[in-house]
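Structure first, then comments.
Every protein chain of the complex appears in place save one, which is left out.
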Amino acid sequence: MNPPAALLFNKLPMLLAVRVEPAMAYPRTFGPAVDPITRLGWGLGIISLLVIVIIGVLLLGGVLRKRVASSAADPHQLAVRRDAGGMAWIYVGGGISALVLVACMAWTLLVMAEVTKLPSTPALTVQVTASQWWWSLRYLNAKPSNIFTTANEIHIPVGQPVRFELASADVIHSFWIPQLAGKMDVIPGQTNVMWLQADQPGTYRGQCAAYCGRQHAHMDLFIVADTAQDFAAWQDGQLTETIVPATEENRRGERIFQTHCAVCHTIRGMNPAGILGPNLSHLMTRSTIAAGLLANTPGNLASWIANPESVKPGTRMPAQILSGPDLAAVTSYLNTLH
Amino acid sequence: MIERALTKGTTNEQAADGIAIPGRKLPIGSKGHLASGWLGMLTLIATEATLFAYLLFSYFYLASHALGAWPPSGAPHLRIAVPGTLILIAGSVVMWWGELGIKRGKPGQLMIGLAAALVLGIAFLAMQGIEWSGEPFKLHTNVYSSLYFTITGFHMLHVIIGLLMLAVLLLWTAFGYFSADRHSAASIGVMYWHFVTIVWLAVFFTFYITPRLG
Partner (left out) sequence: MAVIETDRAPIIARATDDSPSSATLRQSWEGRPGVGGWLATVDHKEIGKRYVVTAFIFLIIGGLEALALRVQLARPNQTLLTPEQYSQLFTMHGVTMIFLYALPVLSGFSNYLWPLLLGSRDMAFPRLNALSYWVFLFAGIFLYSSFVVGKGPDDGWFNYVPYASLAYNPGPNIDVYALGMVLLGISTTVGSMNFIVTLAHTRAPGMSINRVPILVWGTLTASVGNLFAVPAVSLAFFMLWMDRQVGTHFFDSTAGGQPLLWQHLFWMFGHPWVYAIVLPAMGIVSDALPTFCRRPLVGYTAVALATVTTMVLGFGVWVHHMFASGLPILSLSFFGAASMVIVIPSAVAVFAWIATIWTGRPVFTAAFLYFAGFVLLFVIGGVSGFMTAAVPLDWQLTRTYFVVAHLHYVIIGINVFPVVGGVYYWFPKVTGRLMNEALGKWSFWVMFSGFNVAFFPMHILGLLGMPRRIYTYASGLGWGTTNLIVTIGAFVFATGILLFFINIFLSLKRGKPASANPWDAASLEWSTSSPPPAYNFAVIPIVASRYPLWEDRMDEGAGRSSVGAGMLLDRGRETIGTTLLDAEPDVILKMPGDSYAPLLMALTMTAAFVALLLHSRWGFGIAAVVTVLTSIGWLWPERSLMQIETGHD
């Protein structure tokens, strides 16, 4: 498949997406792991706004209401003659507040019970390892040969619960795709487990939600919910071994990859030792690179490889001193990774 | 109070436009538990005790999350810690006795008590030092060793401060500063010393007893 068509093919799920703009907003959500939370949020939000309005009215009323003509009142006169009165406000106001709080507490506990029930038979389990500043994704499978690794873009089958096991390679991060689930921290030394399910096909945007260093702002992730057919196709694609490149330039590019990139990056079928950076298998199936910072185009890819620091200051990827033709070769090679 | 004062009794002093009142005589200055310093030491003890509570919380938190055996090198030996504990308790007893002395107007007894507690406290420190050097781990070995040296170290620091207090109090007693009526500083120092002993009991229980409770 030639590159432009491939790009379009990859972007099709996004184009077909039923997606809320803006992409990170969660007043409207799309899955059972988060929908009860969204309803709770709306409920508590409306109660909160009502409280603000009521208190505001009471305050304004108290401040502005007419009293005995102040000019007639002796400024030395106090408003009362006894230190009494007004307690009803506290009893009624405090009482109503307490009732509302207890009711909300009960609702909250019910929602928490509902969304934290891990599915007993998830369709899929993905091991997420967060690093500064990207996400490694390892799709588990009963058959070892069907286990594969990718990065930053998670594909899941629509309408099916998916289990995530979250681990960190370095500092604390937080795994958050607002339209599908509440966030869960990723903490070194422990594995946190959560689940989610997308009820509508489309691309859902996420972002690291715990300060993790300089490029915390640019640690996006995407969940693409595919129809069963598309998911099967994608999964098969991820499992295919890399083809030997056809052209001379691409073979040269592959050699450059081996010498410059394979220390940190690996491609399925190659020496799997390169784990410091994202797994680049089937790189062309992803819509973005640099954890969501750049669209996955040949030009962006070349700029990224040539000078990552200028794109994402502080990144752990060192600049590659490559000549023009070498850069073109390795970029071209990477463009063959469908 | 003013009205009561005006209707009662004779005057014995006059200020320029004052109303002199016989009234109740009040003590002046630092007298016993009326001294501000006494309350101040209570608050200091409250906050320092809380510090140890957080230290021991850290111990139990890290212990409960530990993989593998805890303590990693087995429960620490009792052979130095138990005598050390007894020595510290003896120090408190001796301090209590010393304070009793000054309450009865016997500064000599206070001095003996202070000196004895000082000696016992130094003995405790020496024993701790021996135990430290005999441990199979160093500060940076693992999280248990980090906790062990830090927590016992914090306690030792409090002991050292206590010993400084005892030494200074000894000096002040020798200068004749204290009497049956006025010895707030001594009481305050004694209270601190008891605190140091009680904290050690908590630390001892945590490190030396809980691993043996199975």
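Note that the chains are named A and B in the order they appear, and that numbering of residues resets to 1 at the start of each chain.
What we mean here is this: contacts are C-beta pairs under 8 Å (C-beta built on N, C-alpha and C of every residue); 3 or more make two chains touch, one makes a residue touch a chain.
Note that this is a predicted model, so its numbers are computed, not measured.
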| Touching the left-out chain: which of A:G56, A:G269, A:G299 or A:P318? | A:G56
| request: Kindly state which of the options A:Q190, A:T247 or A:N307 is in contact with the chain not pictured. | output: A:Q190
| note | Across the whole complex, the chain not displayed is touched by chain B residues 1-2, 5, 13, 15-31, 34-36, 39-40, 43-44, 46-48, 50-51, 53-55, 57-58, 61-62, 65-67, 72, 139-140, 142-144, 146-147, 150, 164, 168, 172, 176-179, 181-182, 184-185
| Where the unshown chain meets chain A, residue by residue | 21-27, 34, 36-37, 40-41, 44-45, 47-49, 51-52, 55-56, 58-59, 61-63, 65, 67-68, 70, 73, 75-83, 85-90, 92-94, 97-98, 101-102, 104-105, 108-109, 111-113, 115-116, 170-172, 174, 176, 178, 181-185, 187-190, 192-193, 207-217, 313-314
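By definition in this document, only the chains that are shown with their structure count from here on.
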| Distance from the mean Cα position of chain B to that of chain A, given in whole angstrom | 53
